[in-house]
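A protein chain is absent from this complex, but the other protein chains hold their places.
Naming follows writing order (A and B), and every chain is counted from residue 1.
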Amino acid sequence: MKNESRRQFVKTMAAAGAGLLAAPLVPVQPAAANAIRERRDPEVGMLYDATKCIGCRACEVACKQANQKPTEYDAAGIWDAPKDLSAKTLTLVKLYKDETEHSFVKRQCMHCVDPACVSGCPTSAMIKQPNGAVTWDAKACVGCRYCQMGCPFNIPKYEFDSAYGRIVKCDLCSANGLLAQGCTACSQACPAGAILFGRQKGLLQIARQRIQANPGRYQEKIFGEFDSGGTGVIYLSGVSFDKLGFPDLPEYSAARISEGIQHTIYNNMIAPILIYFGLAFVAFRNIRMAHKQKEEPK
Amino acid sequence: MSHVDAKPLGGKIFTKPVILLLIGASVGIYFLTVRYAHGIGAVSNLSDYMPWGIWKVLNVIVGAALVCGGYACAFTVYLFNQGRYHRYVRPALLLSLLGYSFAGFSLFYDVGRYWGLFNFLIPKYWQGNSVLFEVGLCVMTYICVLTLEIAPAIIEKFLKGDGRLAQMLYMLYRLLDRFLFLIISFGILLPTMHQSGLGGLAVVMGQKISPLWQTPLISLHHLISCIAMGYGCVIVTELMISKDYQEKSHMAILSKLAKAMRTFMFVFLVLRLSEVLRTGAILQAFAADLDSLAFWTEMLLIGGGIYMARNADARMVPKNIFLGSCLTMAAGSLYRINVYIIGFHPAPNVSYFPSVPELSISLGMICLQLALFITIIKTFPIVAYERR
Partner (left out) sequence: MNRRDFLKLSAKAAAVLGLSPVLVPELCRALEKKEKPAVIWLHFQECTGCTESLLRSTEPEVTELILDIISLEYHETLFAAAGHQIEASMAQALERYKGKYVLVVEGAIPTKANGQYCTIGGHSAVEILNKTARDAAALIALGSCAAWGGIASAAPNPTGAQGVIQTLADLSIDKPVINIPGCPPNPHNFLSTVVHYLMYGVPALDTENRPKFAYGTLIHDQCERRGHFDSGRFAEAFGDEGHRKGYCLYKLGCKGPSTYGNCPEQGFNAERKWPVSIGHPCFGCIESKVGFRKPMFAVSDMVTVANPPQQYPGPLPADDHSISPLATGLVGLATGAVAVAAVNKAKNLKRSKDNADEK
């Protein structure tokens, strides 16, 4: 009977363990995300209208000046010509061009509503501020670069050429003081009015109005309205967004899935604690039984 | 549990293999100093699009999975009361301790701001939503647990004699023995958490990982495969450090371990393929690109490992279970490399291949681990022996 009850106990524990591990099979409802991370009213962001952009790159210059970033030279060492965002270049105007159409696109941190970088950072170095900006804290960061792996837009850059590298990305001018004054360097510098800074909800309204008022000019979609759970910087464009280098993303952030699984398994550490006591119980009894067996033949 | 009779293997420490390993280790250490002096970019091909390379994936993730022998043994012996496997526990635990310690150390040179790693211990910085946070804390705790688990073996060496030190050590030895069940339980709970967590790291990367590997079940896949790799590790270690397998009775025990390995690998295969078929990702396996090549190689290695341990007769042949274990460990390693490097596509046109200094550091650390393992089993009572 002892054997029977022991076997039974072990079976129960195994079943419980398997059940908990199989919890992810239950699809995580994206709707649950809305309760946790959604656009909040005071949060600010930007609206970039690619059809208004003339590619003058005044925004790049203003950004470099405001954040005191160095020039990034091309191979000949003459031109200030960054090829991509980097530890020295926080925003960049890229060009999509083919036979029939072209469009500029300004890239920088999207300041997601539900950032993967914030979710993944183990030491709270990436923070979603109450004003909507996603900022980086040098003291907390360990340089694990999980944020780089998680970001769906590949935005955070790391100073690989430094022995004490930092993670670098647009912080919506939080560090240089402009955000506190109610603007960003790029939006201020743009001569064509392609970059608007303001409350996210207000910007969404403006974007929707523009699409309605100019039927042939824009793509129906506002990029960043729902993509990856929504972004603080939203985009209007005349050409389709995949041509501008934007990935095709679901309407929820991968952070939701990851956190959903984590919370289900580790909810207040109930499951691990229970399992631990179960394990301890079984181990204790097995060890005692083994001691008895060792003594018996003697 | 019967206390296993173990004794140091003895013999010369600086044999030719050990010297070669130490040479490899010193090359790695040289490049490590370059890394600390000049930054990660000076020695590696890591980039902003591909920031995780062989240091993170091979030394930390694969390294931690390969040494799951301690974990596998712990629950086989203490949970399922299979005292027969007790003799394998110590070498497996030692390998686990070394493997996890080096996995932890690898983080010290892989992360860019290593002085900040102590933030993991400061509650102000804790970020409970992060899988990496949970893995980090879990691994740190587990290394302590492993140290406690292997402590009896270390202490045993110094138990002889009547001095005050020997007496104190004996008391410590008895204490550890009494609360072994508490320690062992941690030794089972913690790896379950962090090995699945090492897979869970991938979830937040979303579409950047190819659907041939990405799935919400990826934590489960990592856990099951690591248990199989753990059994494989125990088998390979045993076959390499002792000749006792030549006894049929011992071979029978190893055969059982191989059966467990085969079963877990089979479950892993079924879970993997069912996910790949369910999502329709199987079509990408026929795309004739690097991803599909990596996928089918992984499948072949899994299949090979299962095949080698296919039935009781096959499992009685030492060669078969040795190769089967090697194939299983290779399969699990390739799986993790596929998830985080080969199948990781952040943007078109980006690729990563380690540089020579980067490889030297990676391989150098592995050489150092092996050299230490060999040295410790020669000087401490880790390997069991049969009283004749």
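Following the convention adopted for this analysis, a residue touches a chain if its C-beta (ideal position, glycine included) is under 8 Å from a C-beta of that chain, and two chains touch if they have at least 3 such contacts.
No experiment lies behind these values; they were computed from the predicted model shown.
Residue B:347 is the one among B:175, B:277 or B:347 that touches the chain missing from this view. Within the complete assembly, B:359 is the residue of B:79, B:153, B:309 or B:359 that touches the hidden chain. Of the residues in chain A, those that touch the hidden partner chain are 55, 74-76, 78-79, 81-84, 92-96, 104-105, 243-245.
Residue positions on chain B in contact with the hidden chain: 45, 49, 239-240, 245-248, 251, 313-314, 316-319, 322-323, 326, 347-356, 358-359, 363, in rising order.
Here, only the chains that are shown with their structure count from here on.
Distance between chain A and chain B, defined via averaged C-alpha coordinates, is recorded as 30 Å.
Interface residues of chain B facing chain A in the complex, by the touch rule stated above, are 1-2, 36-42, 44, 46-49, 51-52, 78-81, 83, 107, 110-114, 116-117, 119-120, 124-127, 129-134, 136, 180-182, 184-186, 188-189, 192-193, 196, 200-201, 203-208, 216-217, 219-220, 223, 344, 346-347.
The part of chain A that touches chain B in the complex is made up of residues 6, 10, 17, 21-22, 24-25, 27-28, 85-86, 116, 119-125, 139-146, 148-150, 152, 154, 156-167, 228, 245, 247-249, 253-255, 257-259, 261-263, 266, 272, 275-276, 279-280, 282-284, 286-287, 289-291, 293-294.
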